[in-house]
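The other protein chains are all here in position, but one chain of the complex has been omitted.
Chain IDs A and B follow the sequence of writing; residue 1 opens each chain.
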Amino acid sequence: MKLSELAETTLSTIESGDADLEIIAAAGLDIAKEGEITFLANPKYTPQIRETKASAIFLNDGVVLDRNDIAVLRAKDSYLAYTRALRVFHPDIDVVPSVHPTAVIDPSSIVASNCEIGASVVIGKHCRVADGVKLFPNVTIYDGVSIGRNSIIHSGVSIRENCEIGENCIIHNNSTIGCDGFGYAKDEQKHWLKIPQVGRVVLEDDVEIGANTAIDSASVGETRIKRGAKIDNLVQIGHSCTVDEDALICSQTGLAGSSVIGKRVILAGQVGIAGHLKVGDDAVLTAKSATSHDVEPGQVISGIPGFENKDWLRATAAYRKLGEIVQRLRGLEKKVEEIVNRKS
Amino acid sequence: MKLSELAETTLSTIESGDADLEIIAAAGLDIAKEGEITFLANPKYTPQIRETKASAIFLNDGVVLDRNDIAVLRAKDSYLAYTRALRVFHPDIDVVPSVHPTAVIDPSSIVASNCEIGASVVIGKHCRVADGVKLFPNVTIYDGVSIGRNSIIHSGVSIRENCEIGENCIIHNNSTIGCDGFGYAKDEQKHWLKIPQVGRVVLEDDVEIGANTAIDSASVGETRIKRGAKIDNLVQIGHSCTVDEDALICSQTGLAGSSVIGKRVILAGQVGIAGHLKVGDDAVLTAKSATSHDVEPGQVISGIPGFENKDWLRATAAYRKLGEIVQRLRGLEKKVEEIVNRKS
Partner (left out) sequence: MKLSELAETTLSTIESGDADLEIIAAAGLDIAKEGEITFLANPKYTPQIRETKASAIFLNDGVVLDRNDIAVLRAKDSYLAYTRALRVFHPDIDVVPSVHPTAVIDPSSIVASNCEIGASVVIGKHCRVADGVKLFPNVTIYDGVSIGRNSIIHSGVSIRENCEIGENCIIHNNSTIGCDGFGYAKDEQKHWLKIPQVGRVVLEDDVEIGANTAIDSASVGETRIKRGAKIDNLVQIGHSCTVDEDALICSQTGLAGSSVIGKRVILAGQVGIAGHLKVGDDAVLTAKSATSHDVEPGQVISGIPGFENKDWLRATAAYRKLGEIVQRLRGLEKKVEEIVNRKS
């Protein structure tokens, strides 16, 4: 693709370099080769610019390049422009309409004719699989599931009874959608009595779920992941939670039951959200933090339990010296005691 | 089901309402419809009572209802009564005796005739599968495994060599029972030498295991999950651990090797238990806490490392102001210094 076309596709402008330069791929600064385009977004990697072999680079406004052998595409957001370039060079997974002879599809289910159904896929009763869906091998679809157009389900995934998957969703390997919520009542003998978990999970359109993640069904009703939300690997979503549009949930984070995660919320890695609470739109919980209280829209929260990130940063700085602080306090107590004694 | 029958089944008493009222389902306050029964257990949801469309409600002793258009069933534990109601309306998963033609069962294994064995299930050598067991599709059972009566194994589960599953167990999707423990000795070249992991896992009766959970085999001997223990999704149980009866282990909690979890212990979400220690009966570790020491029976522990919950609550409250505390200490040091200087 010519540099000029690439600029157009990525909504960037050529600042320097030949508009007819042929670009054949996109890659990071350290691994890009001649004929490829790269990008600089994280200033930490600025020194790598000196050594990159890329032929072109996306740069944010204001960033200066001290090499003149690399074409510069200026972008409002170089990371976004690079992403668009990568998407040009790497189109989506192919779907080859076919049903593998080892797939087992219950005759009561309706699978559109242009789907690709892999080997050893099992589809239960009364399911609906829409146009352009790809089920990789060894996927198990329980009864009553529906899967929207162009969704891709990777090998080893299980989708439980009556769940609904929207359009253009991607579910990575070995994830479980719609397993039983973790609900028990303690009976008179102090044994746990299982609460039936007969609800379901709904993934709206454009949702992506990582590998080895578990999303629980509601006991009654539904767990809902709304349009455009993205969930990473090894995440736990408890029963009856709602994850709102464009929320981003990083790896190994866990949500207990019945919590509501707002629009565009970011939960970083290994975060914990207690049950029955609300995280407001655009809030951020930094890595390894936790909350058992509601979080206001736009707040940035850290710590266990979490509080304002800027207070937390001060607290953690002091914490490192807490041993020393206690010694200083002890010294001060002694001094004051001496002053008091001297006076009397 | 008539209200009077439901009261009897749920061990509750009709306080108000027509004994012949027909109840057709049970659901939470917010989603229950006419003809359904709901409950109030968490006072947080009291305001929802005003708007619920339910026709009947389970209430704990002492809780007052300010509506007279809803039948009231008074229960010692409304949550337990509601659970019993749900169980009436949602009986257990059906088992349809059958072996799918794509299932692969080694001829040396014995599978009872009234089991349901799903598509692409693989059962190794010398296994025993008792009456009423249901194996969903794509389950893999290694050699020498036994599965007790009426247990249900969901799709994608792997049960490794020689493990023993009790009666009425449920194992959710993509969990692994009996994978190798994580054991290595460092050799003279500082390489890790694998310690053979040739023990097994025993799940006693009435154990439930969530989705995407991993329970390691002992190196030699066994890892044992005792009667009635419940384990959530994405939990790690290390080799040679014992989890005692009716313990409850929430999502993303991890146990290192050789630890012993007492009866009715509750480990909340994302808890960490170090190796070779004992958590006493009825102890509780709150979410995200960790311990590398024994925990006394009945203790409630929080923090990393964990200590008494009530001390931890005070400590976390102070922690938020730790930056300010250090400033106060500095101010005090200055003042005392001035006093001392003035005196001399």
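In this section, a residue touches a chain if its C-beta (ideal position, glycine included) is under 8 Å from a C-beta of that chain, and two chains touch if they have at least 3 such contacts.
Computed from a prediction, not measured in an experiment: that's the story for all the values here.
Across A:2, A:67, A:90 or A:190, the single residue that touches the chain missing here is A:90.
Looking at A:12, A:52, A:120 or A:217, the residue that reaches the missing chain in the full complex is A:120. Within the whole complex, the absent chain has one touching residue among A:23, A:145, A:198 or A:250, and that is A:250. For chain B, the residues touching the chain absent from view are 102, 104, 120, 122, 138, 140, 142, 156, 158, 160, 174-176, 179-180, 182, 184-187, 190-196, 198, 212-214, 216, 219-221, 234, 236, 238, 240, 252, 254, 256, 270, 272, 274, 276, 290, 292, 303-305, 307, 311-312, 314-315, 317-319, 321-322, 325, 328-329, 332, 335-336, 339, 342.
Although one chain is hidden here, its contacts on chain A can still be listed: residues 25-28, 31, 42, 44, 77, 79-80, 82-84, 86-87, 89-90, 100, 102, 118-120, 136-138, 154-156, 170, 172-174, 206, 208, 210-212, 228, 230, 232-234, 246, 248, 250-252, 264, 269-270, 287-288, 304, 316, 319-326, 329, 332-333, 336, 339-340, 343.
We adopt the following convention: only the chains that are shown with their structure count from here on.
In this assembly, the C-alpha centroid of chain A lies 25 Å from the C-alpha centroid of chain B.
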